[in-house]
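Note that this complex is displayed minus one protein chain, with the remaining chains in position.
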Amino acid sequence: MADALTAPHILEYPYTRSVGPILAAFFTALKDRRILGVRAADGRVLVPPQEYDPETGATLEDLVQVADAGVVTTWAWVAEPRPKHPLREPFAFALVRLDGADTALLHAVAAHGIDAMTTGMRVRARWREDRSGDITDILCFEPLP
Amino acid sequence: MSDPYVVVPRPVRLDYTYTAGTASSRFLRAIMQRRLLGSRCPSCAKVYVPLRASCPTCGVEMGDDVEVSDRGIVTTFCIVNIPFPGMAVKPPFAAASVLLDDADIPIFHLIQELPVEEVRMGLRVEAVWRPDDELEPSMESIRHFRPTGEPDAPFERYKDHL
Partner (left out) sequence: MREVAVVAFAQTPYVRSEQERTETEMLAPVIREAVARSGIDAKAIGFTVSGSSDYLAGQPFAFVQALDAVGAWPPIRESHVEMDGAWALYEAWVRLQCGDVDSALVYAFGKSSLGDIRDVMTLQLDPYCVAPLWPDSVSVAALQARALLDSGRYSERDFANVTARSRRDARANPAAQLAGEVDVDALLAEPYVVAPLRKHACPPISDGAAAVVLAADNLARQVCARPAWIRGMDHRIEPHQLGMRDLTRSPSTRLAAERAGAFEAPPDIAELHTPFAHQELILRDELALPASTAVNPSGGALAANAVMVAGLARIGEAAQRVMGGEARRALAHATSGPCLQQNLVCVLEA
């Protein structure tokens, strides 16, 4: 049926990104197993930290350490992980609001099954052994008993 | 103490399928038979090579396919002096716009078999095709263009195609 020719086409770029002082501090801290947020103009602690206040546009500089444990505010169960996903076994993507933070971080939660996931559950970061100063230094989060 | 100049790797890879479409597919199949096809616009009568489904100036559907010659004229060209990865031909080499006889817009290809300093506007050239077992659905079925030995085309012939 198909007379038209087709060919595989791979788009691949070895991009690197310079991150600026706020994210540099955030990523550098991850190497030390510390998670930083930034205090916004209204006092909220934003994680991941942002360079500018989301409401006033003011430059933000007040970095604050938050816990590496917190609460799942929403989640989605991935029963069949895709090749680019962070985990090979079924897992949940989730928004995690770490203790001390007012906003939630998107990451993966390694739980035994969909029944182990519930909004409001507490999770803690599992750190990678060899950390490079990147978001993936957190391998995933795992449920706290 | 954080380093303000942190750089993070963010490699991207996405796998796609490229579809040539109806017009290009006909063109590429014909090139495997050492035939070059163009489209003639029913409105402005210009012949576009390679084939396309729509006339870029009129926006109307193209008429029937037109077979064009594999001989033509160098309208403009450049000499490439810098090597880049994947390039089979060693610099310096000439890359040119070749206005095939019967066509109204040029195609792009290599000019070989003469010193680069002698490549010039108006040079009459012909396609050098690959042998049967090397023909593929791509412009590379033509290895390059070489001079035919004919007298140069006058400027009048190609001045509206620059």
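List of remarks:
We just call them A and B in the order they show up, numbering each chain from 1.
Methods note: contacts are C-beta pairs under 8 Å (C-beta built on N, C-alpha and C of every residue); 3 or more make two chains touch, one makes a residue touch a chain.
All figures in this text were calculated on a predicted structure; none of them were measured in a lab.
Of the candidate positions A:38, A:105 or A:125, contact with the unshown chain belongs to A:105. Residue positions on subunit B in contact with the hidden chain: 8, 10, 12, 14-24, 52-61, in rising order. In the full complex, subunit A touches the omitted chain through residues 1-4, 6, 9, 11, 17, 19, 23, 46-48, 50, 54, 73-79, 82, 84-86, 93-95, 97, 103-108, 114, 119, 134-136.
Following the convention adopted for this analysis, only the chains that are shown with their structure count from here on.
Each chain gets a centre from the mean of its Cα atoms; for subunit A and subunit B, those two points are 47 Å apart.
Subunit B meets subunit A in the complex at residues 2-22, 24-25, 28-29, 137.
Subunit A contributes residues 3-21, 23-25, 27-29, 133-134 to its touches with subunit B in the complex.
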